[in-house]
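Following: one structure in structure tokens, then a few remarks.
Every protein chain except one is present and positioned as in the full complex.
As written, the chain order gives the labels A, B and C, with residue 1 at the start of each chain.
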């Protein structure tokens, strides 16, 4: 038996022994995935135990080094772990911006001390993170940010406002960009810093979106203090760190295209089938096929990229492409579902609509943000045209 | 009987008496429309007589003043004339850039002497005109043109090269833009001038296009002389005249969307009909409907514009819109015809294809120039965004 | 058919625009929504519209109306659309009122048209059966003969402005199969008739909509509207008029959303310049401008085509031409209103996604308009059928 197969066997046995029955089959239930933090919320009480057991094996961050609470696994071993989790339809032990964004950034740019301080708290689900990048006047023009951090002895004193801080109302710490110097080019003078949101100068106000939900916040900073040791990279060199991190974010948002429901089944349910068992409306059938083919092509491209990296090829500018196409695809797909459900897709609440139909309305409205958050589609196209194609200006 | 109906009766009787039998029913046959000129070519010998009779009534240019060879008709009377020509499916007496482009420009900007000199030769089909605007290095950036005209006594001496001079190989005179001053802003220093192509310094080389046809030429000028009196407007003020004329050109090209064949009938012929008599392929039927609806909407917008002008409202920036949408529409329509004819749309010559199918291939290739000639689609969108919407930059 | 406003129409359009703007409809809509107002519109504004004569526009003069046509109606709905005004003009006046005007007995017209015109009572059309897609010929509700009258049973949904209406024009089958064109009848049923149950539907646009259930409701001959079993054609004609009125609303909506976006492009600064100076956005804005210009033409043409056909159905060929114009307008406006509101949101960036900002309200209403009376695909197919392919 190959080493990988031995590992698979080991994982399988461990999962059988340790995975809570209540969570099996809940892989696609977002509520079953804990975000951790100082005041964790669990839709299923078993999630607390599941997080603890997974973190104990280092499998909340399978490929991170063991000394920081990771699993120390290779990409191949990680894939086996995911396959076995999928086999039992188990949710991961933990999710969040600690694992997907600040963790990888710390691994790349953090000092040894910073890694030892923060990474184990991430993998253990002890601290929940949020991101402080955008400001009201600096949307796509991120580098024009104005939130100021002034050095005072061993500390920076931070004043200003961030917006679109996703989950800030539930987070414990924030990684953010601040301006420590406004004398030079706007990209210079930006510093990447970690801030404990327990500071009384931090105020968080959720923003209500058109979907009715409030996943984002405005976050205000009034004389908030953070030690100089919380700076990642050098002071004034935050733009480099930020760009690397944006890559992680884009991949994450672009990857959201994973379908909630099967479009062909949805279409057959709402439109019926003809004598040959095909979706009855040939024009909508065509649109469904187009959407399914786009999704397949996108998924194959993600796979090709992963296979290419695994074969040792240099990474390219994939994150912009994936962010752009994945989100546009998802938005088109949501709109197609409106066409399929017709007027049943227009419900907001109350009688006359199934639960799934009401979720649809909100999901469609939520999807409109996909092409804006994490760098607009326009910004991604700018990046492709300039950095990849080398077009001037 | 209203005055307009009296006129209709008069037109009808005159047409019955004067319109050659050979030309009746040939309204949509491009070969049946003469372009006139010093060395006219007639596919149908009757066209010479038809031109002479129509010109005699001033009906080659129905709304131009009578003193310049026009008909002196109102727009309403002109419409009646067109309706009566259409009733017998008669082609117009004459076509060409004299009537559509330089004529209206002379009426607007020409001196009395220039009008008396040139307009009657246009309406009589004696002189065929072409346009000299673009140069190899000034495509969309028309104002960067370099063909130089240097004053020498009562004449300008012209040196340079024009490109995309439509029909220059068959034309007698050219109206062109030359640079008389290169000291200031590039739009200043441009002069609009009329040149007799009999000058030995004029050399014309047809350009072969991807469609195999050569409707355009390169035209070279070596010490070509034109009297100062041939300048339209003031020397150095040619850009104003040119822009007005571009409006005429755009309307003309955008108006080309008039269908050669009926799309629904073509689709039914190639795809068959279902039991209800509908085009058998529902997805293509949908595309045909979309195209027909786009054409209808465009035609209604042209009509709305005409009705608005007739009601005394100010003209807007319609020409850019019509140029843009009309040509895009035509190009999409040509492509749709390829989808309908499938592999039968791929013929170049010889066996295996009907005459209509071979024409289709060429028409599709020809249509690709629509969004380039007369100001690219991109230029039209620039004009709309800046002049109509007032967007900056 | 001339595609230009005559002076009287131009004046009506201006009055309507001024009045609509003065009523601050977007703010009202937001307040009504936040208060979960079940009526969903402002009765005093509705009265004021009646006082201006708008509610009488399409009705015959001998019924107390102004005897105008769809050319005038779309001027009103365009103004309403600009401000997302939630008043029940489309449902009460054009749709249900139009059917009573076209088909009503003297008694029915006397009882309902005057109160519709003065705004004191409100009609609604109960057409769409639960579980069906939009198609006037599809009818699941039934009225079964019973002595001298009928017993009506059916479950209607998506009834526009159906909550707290005073009476319903109800579409029910009195003979034939589910999709037959014959056998559909219309009844005028007061809302307080025993067996009528109305439930408010809360939709994404926060406007008044309802489920209306009829449980074995007793109908008399006096409740029948028009001829027994011949309701489909007048129903389709009324829906065509309402569809064009809705196109007017969509046109107003997209124009307003577009103008707000252009204004935003001129003022919002990024990278040291107004974002409206970015050519990629400029070209997309110009394309929307062209689409809106086309929409102006098709709405005007559709309204005037219906006016030319006239009220009594007209000859079949003219009617087909009008149907093609109506479906052309609905398909084009549906596509354009989605394009323009999607682009409005995208170009506004993050703020456009917030509930606090108005642009999201435009997008929500745009979707409801798009899917009401058949979406663009439905109307492309209907256009093709009307043109014989």
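Assume contacts are C-beta pairs under 8 Å (C-beta built on N, C-alpha and C of every residue); 3 or more make two chains touch, one makes a residue touch a chain.
What you are looking at is a predicted structure, and each value in this text was computed from that prediction instead of being measured.
Colleague: Among the options B:169, B:196 or B:378, which residue touches the chain absent from this view?
Modeller: Here the residue in touch with the unshown chain is B:378.
Colleague: Just name the one of B:134, B:161 or B:291 that touches the chain not displayed here.
Modeller: Final answer for the missing-chain contact: B:134.
Colleague: Contact with the hidden chain only, please: which chain C residues?
Modeller: 278-280, 282-283
Colleague: What residues on chain A make contact with the chain left out of this view?
Modeller: Here the touching residues of chain A are 264, 267-268, 277-279, 285-286, 288-290, 292-293, 296-298, 300-301, 303-304, 307-308, 310-311, 313, 321, 324-325, 378, 380-382, 384-386, 388-393.
Colleague: For chain B, which positions touch the chain that isn't shown here?
Modeller: Here the touching residues of chain B are 134, 137-141, 144, 163-164, 207-210, 212, 271, 283-284, 335, 338-339, 342-343, 345-352, 361, 365, 368-369, 371-373, 376-378, 381.
FYI, only the chains that are shown with their structure count from here on.
Colleague: Measuring from the mean C-alpha position of chain A to the mean C-alpha position of chain C, what distance in angstrom results?
Modeller: The answer is 41 Å.
Colleague: Approximately how many whole Å separate the CA-defined centres of chain A and chain B?
Modeller: Whole-Å distance between the two chain centres: 56.
Colleague: What is the distance, in whole Å, between the centres of chain B and chain C, each centre taken as the mean of its C-alpha atoms?
Modeller: 42
Colleague: In chain A, which residues are in touch with two or more of the other chains?
Modeller: Answer for chain A, listing residues that touch two or more other chains: 283.
Colleague: Using the touch definition from the top, which residues of chain C touch two or more other chains?
Modeller: 278, 281, 377, 381
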